[in-house]
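Complex shown without one protein chain; remaining protein chains in place.
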Amino acid sequence: MLTYSDLQGSRRQRRAEAISRRLFQGAALATVLVSFLILFVLFRGAVNFLSLINWDLSLLSDNGWFPRRERFDLRTIFVGSVVMGSVAMVVAGPLGLGVAIYLSEYAPARVRRIVKPVIEVLAGIPSVIVGYFVLRFIAPEIVSPVFNPATQNNMLAAGIGIGVLVIPIMASVSEDALAAVPNSLREASYGIGARKFDTVVSAVLPAAVSGLVAAFIIAVSRAIGETMVATMAGGFDGAGLFEGAYPTNRGLTMTAAMTNAVGGTDQDVGGPSFEVLYFVGVLLFGLTLILNVVGNRVVNRVREKY
Amino acid sequence: MALTTPAASGEDARKIIVASLHRRDRDVRGVILASLLLAATVATLVVLVTLLAQVVGESAPYLADRGTEFLTTPIGSDPDKIGIWSGLYGSIGIGIIVLIVAIPMGIAAAIYLEEYADQTRRSTQFILVNIRNLAGVPAVIYGVLGFIIFVKWLAPLTSGDTVIAAGLTMSVLVVPIVVITSIEAIRAVPQGLRDGGYGVGASRWEVVRDHVLPYAAPGILTGTVLSLARALGEAAPLIIVGAITGFLPETTLTEKFTAVPILIYRWSGQPQPPGSEFSFTAAAAGAGIVLLVLVLFFNASAIYLRNRFEKVRVGQ
Partner (left out) sequence: MTDKFDSRVIVDSGTSISDDGMKEQIRVNSSQIDTTPVFDLDDVSVFYGDFRAVRDVSLPIQSREITAFIGPSGCGKTTVLRCLNRMNDFIATARVEGVIRYRGADMYDSRVNSTEVRRRIGMVFQKPNPFPKSIFDNVAYGPRLMGMKKKAELEEVVERSLRGAALWDEVKDRLKESGLGLSGGQQQRLCIARAVAVEPDVILMDEPCSALDPIATARIEELMQEIKDRYTIVIVTHNMQQAARVSDRTAFFTTEVNDASDRRTGVLVEFNPTEKIFSNPDDERTEQYVTGRFG
């Protein structure tokens, strides 16, 4: 007969097992802590900001974003983000989707083997370098000659830059959505004599549509969250009058407003022009979180379906 | 043609079928679609090439003139004489801290979620969903987090806005990526391998250490390399944490810092001072080349590693 102590295993092993489990669990729980801290830091700072301006919400709709003069027109930064994001999606949507459909449905294996890594290389390019590219090429050589804007740096040029940055994520998630469409669907379509155009347009794309929508939403989220290109090439240097939503005007995004709240030698830590960082942070975080949650939900639903 | 009598319909049918098989399909829409898609792909490639051409083009004469001095000189006010050493110091410091802090932590969290945690419980799913959300949070927000937590609250540990605080901030940013790629790598480990370990009485930790981790190592390594590339290329969080864009007297771990992407950010917008041969934007392009080489090297190695080890797995 065996005793229970015989079946307990060695103490050393049990301790190693318990320690390793606790360590790994701690790491996993730390990620939850990070989320909590982000929320805490942002909300505490936002409340602090609002109290600094005495909860005078009228300051949030003054014309123009001049933090050092206590003008925090939310409309300015919101429109800035939306317009630049829209321009970015006008670029990244078709190009990203086009690349995805091409790679998924048309490209021969040889081409795929070259193009896919190239897209991944594009994905790795740091945003500052794209910002540099906008300043030195897209704005002066493309946007200015064609659109003749009032200033060289504007929402259109910056938006194009953001679009370039976002093409890879749009292409990659779209491609996943297309790959998730079972081949039997394509075969069924060809089997009744449909041509490639019909198969792609009428069979594959409709089946993948929710995944493509998810790709779009995720890409929008990235575009809104992009900071460096918007800061470098948006046209404003931290503050400005609301110029309207026309893309060739200058614009200030939520992200650029955040970097500008911090930058500069006249940093006023503790004052409203600095503390607005947290307030805008809450808005930005909330917006991107909603977009990401919706996008991820759709992606998961697509995965489950197949 | 009327297909009425069997004899007539037989021959006519044959003619119709042959004709339709031979018909040159004028599939206009198909051609247009295919061309558009190809154009999109080509356009994307062209964009990449143009970008690289711009960076290389503007930096080439500058780097040819400055040579390796560019890497060892600190920043200053005369583009003809500046270098990225201050930035390199900061970036390398950030990279090392990310390697030491974020990579083990991310791998540990992935091990917990895939090997130890009860997958059916909502709390496990919650942690996973939370990590996926963290991966989508804009980098600038991590900067705000790092500013409060590492620069302010943990000032005794980090000495304020220093490379250490920056490294820790980038670590937090990068952990979700490490976790997600490690989870994918661990999920690819065949169950039979674990069974074999458990079947001879190995404990869970022993199975992870001796079988799961070695098998998943290439995938985890890929994730590590990708995260490092990301950490080196981000500028926004560093601005919030307090990276210096102007004059930096010395580079230490406990004083103010800067990083290569910050230098690119700063110099891209600085006008050329009168009397200098080169512009700040040329220096920015030079720094850009260094950063690109670094980041692209990491990304390319990650892709190469992943492909190579996939072949080994499949071969086995």
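Letters A and B name the chains as they come in the text, with residue numbers starting at 1 for each one.
The rule is simple: contacts are C-beta pairs under 8 Å (C-beta built on N, C-alpha and C of every residue); 3 or more make two chains touch, one makes a residue touch a chain.
Predicted model, so just to flag it, every value in this text is computed and none were measured.
Among B:Asn133, B:Ser203, B:Gln270 or B:Ser301, the one in contact with the hidden chain is B:Ser203.
Although one chain is not shown, part of chain A still touches it, namely residues 1-9, 13-14, 17. Although one chain is not displayed, its contacts with chain B can still be listed: residues 118-121, 190, 192-193, 195-204, 206, 210-211, 214-215, 316.
Basically, only the chains that are shown with their structure count from here on.
One simple way to say how far apart two chains are is to compare their mean CA positions; for chain A and chain B this gives 14 Å. Residues of chain B that touch chain A in their complex: 25, 27, 29-30, 33-34, 36-41, 43-45, 47-48, 50-51, 54-55, 58, 105-106, 108-109, 111-113, 115-117, 126-127, 129-134, 136-142, 144-145, 147-149, 172, 175-176, 179, 203-205, 208, 226, 229, 232-236, 239-240, 242, 245-246, 261, 264-265, 268-269, 281, 284-285, 288, 291-292, 295-296, 298-300, 303. Interface residues of chain A facing chain B in the complex, by the touch rule stated above, are 9, 13, 16-17, 20-21, 23-32, 34-35, 37-38, 41-42, 45, 94-95, 97-99, 101-103, 106-107, 115, 117-133, 135-137, 164, 167, 171, 195-197, 200-201, 218, 221-222, 224-228, 231-232, 255, 258-259, 262-263, 265, 277-278, 281, 284-285, 288-289, 292-293, 296.
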